[in-house]
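Have a look at the structure below, then the notes.
Note that this complex is displayed minus one protein chain, with the remaining chains in position.
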Amino acid sequence: MRVGLFVTCLADVMRPSIGLSTLDLLERAGCEVIFPENQTCCGQPAYNAGDRATAQKLARKVVSEFADVDYVVIPSGSCGGMIKAHFEDLFSDLPEYKNKAQWLSARTYELTDFLVNVVNADSFNTSFQGTVTYHDSCAGLRELGIKDQPRKLLRTLPHVELKEMSGAEQCCGFGGTFSVKYGDISSRIVDLKCDDLESTEADAVVLGDLGCMLNIEGKLRRRGNHKTKVLHIAEVLTGRNGEEAE
Amino acid sequence: MSARENILARIRSANKTGKVSDVIGGSAADRLTSSPISPIPDLTGNVTDRFKQRCEDAASTLDEVHQMEDVPKAVSRYLTEKELPMSLVCWPEFKNLSWSESNIQFESRGAIGDDKVGLTGSYCAVAETGTLVLLSGQDHHATTSLLPETHIAVVRRDRILKTMEEAWQLMRSEVGLLPRQVAFISGPSRTADIEMTLVYGAHGPFRVHVILVDQ
Partner (left out) sequence: MEITSQDFKAVSSAKLKDEKLQKALFQAKDGFVVSRAKVVKELDNFEAIRQAASDVRDHCLAHLDEYLEAWESRAQAAGTIVHWAESYEELNAIVVKIAQDNRVKKIIKSKSMVGEETGLNEYVEGHGIEVKETDLGEYIIQQAGEHPSHIIAPATHKSKEDVSELFAKKHDRPRLEDAEKLTHEAREILRPHFLDADMGITGANFMIAETGSTVIVTNEGNGRMTTTMPRVHVAISSIEKCIPTLDDFALMMRLLPRSATGQVISNYVSMTTGPKRNEDLDGPGEFHVIILDVGRTRVLGSELREALRCIRCGACMNHCPVYQNVGGHAYGWVYPGPIGSVLTPAYNGLENAIDLPNAATLCNQCGVVCPVKIPLPDLMRKLREKQYEKNLKSKTEKWSLKVWAYVATRPKIYSMVTRVMARAGKIVGGNSGRIRKMIFAGQDWTKHRDLPTPRGRTFRDIYLNSKKINKG
């Protein structure tokens, strides 16, 4: 099957190991991975800021770039949610794109959902070991229903113990531009998240969304916690540490 | 144009231009006459048992007697146990019970500020939530269940219904037009307005005692 990889602008710039890990996972599952070179952004920042016109422009671009695949897989709950849950609304006043949005939406999967429910991946080549706790990103959880999938994947790993944190489903306070526009509120919310995850004493907090990751990792380090690793689930499943640049 | 006309006109115009969603459909007139019932939770099991359990959950206490004549004894039991004054005001329907035999002073009238115990009947009860339903009207003082610190309510077993919907159905068939007030009472009055601490006896009664009568 032809699987389009939408790497997300954030992972592209800030943490390519997420893209590399996703690529490995898809290839290991037997997918022919297509990476449309000209992809940039799904339009979510503009959409959430109220700039519908820009969001539509970027969304149209995505729709046309991913027109020739069987699936689109995205290592991000928020970009996945944007495409799957919001493109249709975005095109509500562009009837000719509405069908394309529906077509794309039906084929778009967040990474863990794809691994569990489409390719039934249940074994991974990873050296990662230790205790982990999982943070449920809001978009992944509430727009795409990502809850059991990452946990199922983590439980297949023989040297990994999963410890649930209290308030795993509580927002981390990122919210895109919210994190800078209302910085002190965002800071308080992420402090509370860090309290919860530190209480588990897990070696790593694992997530499916780079926005949340940057927010949480940034706060942990600022608080003086240089111990707890912050990893994307794709990195855990392939044994990367997040710093790879090749 | 009066405010009324303006408002109704704006509503009509908004519903013409706005993004109206009406999955249920049908006309207002239809719904008002047919009054369809929406999904109800699964409430299997004995209705009386559920009522008793829910009363307890609502912090009411409950006693059971066989017949109405046994009520004064049950009241006496309760007041003695709780160390409450052995005097009450009651709805007229109870005035001919043998109160003096149980050493209870009673007056058949509405409650005033100083009365400590009020005894009422009930129109029916709802098992789903442990609720008493009282209707205003002749011989049904509202003050009796409201002003005293203790409210004792007599409920007939055959008047315990499963849901609020059943209570409405009964009222429609028996009463027709609703009385001035339908009061649903589920336990003693309470508040948690101070630091989320639950306190009983806010403005209404501190305690509610239900006496279930078989017949």
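Brief remarks follow.
As written, the chain order gives the labels A and B, with residue 1 at the start of each chain.
Quick note on the criterion: a residue touches a chain if its C-beta (ideal position, glycine included) is under 8 Å from a C-beta of that chain, and two chains touch if they have at least 3 such contacts.
All values derive from a computational prediction rather than experimental measurement.
Note that the absent chain touches A, B when the full complex is taken as a whole. Counting the whole complex, the residues of subunit A in touch with the unshown chain are 7, 9, 11-20, 23, 35, 37-41, 45-52, 54, 57-58, 61, 89, 138, 142-143, 169-171, 173-190, 192, 213-215, 217-219, 221-222, 230, 243-246.
Contact residues of subunit B toward the unshown chain are 2-4, 6-8, 10-15, 17-29, 31-32, 35-39, 41-42, 54, 57-58, 110, 113, 128-131, 136-143, 146, 163-165, 168, 172, 177-197, 199, 201-205.
As a convention for this text, only the chains that are shown with their structure count from here on.
Work out the mean CA point of subunit A and of subunit B, and you get 52 Å between them.
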